[in-house]
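Structure below; questions to follow.
Left out: one protein chain. Kept in place: all the others.
Presenting chain A:
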């Protein structure tokens, strides 16, 4: 419960500070950001293009003079954040390997057991491990 409250305080702080630059957006936030800044242009110019084909981005570029710069900025920020989070999620277990061996001996992988173990051992885990778990969106 104590940790939950600490987490709550951290979340509130993060909320007040806007998006902390060191962290990544959730995929939901990234999707929402693209929709907010580019949605009107997509509906207007790219109504026949689907996300995930590259067509939406090409279409927005083709209408560059009519699409707000904010859309391009936020689109790039969302894509960069998604890429960073995917990379962190891919590397997390390697970066945390030493801590896992040290703190989680005997733990059965799966169902987030390793993550829970690392969180329970938060006082001894390395900053690099904690940092990558934050970027992965698994540590708040």
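What we mean here is this: contacts are C-beta pairs under 8 Å (C-beta built on N, C-alpha and C of every residue); 3 or more make two chains touch, one makes a residue touch a chain; residues count from 1.
In this section, contacts and distances are computed from a predicted model.
Enquirer: There's a gap in the complex where one chain should be. From "Alpha-L-glutamate ligase-like protein", "Outer membrane protein OmpA", "Glycolate oxidase" or "ABC transporter ATP-binding protein", what does UniProt name that chain?
Expert: "Outer membrane protein OmpA"
Enquirer: When the complex is taken as a whole, what residues of chain A touch the one chain not shown?
Expert: Those residues of chain A that touch the unshown chain are 4, 7-8, 11-12, 14-15, 18-19, 26-36, 38-39, 42-43, 47-54, 82, 85-86, 89, 100-102, 104-112, 114-116, 137-138, 140.
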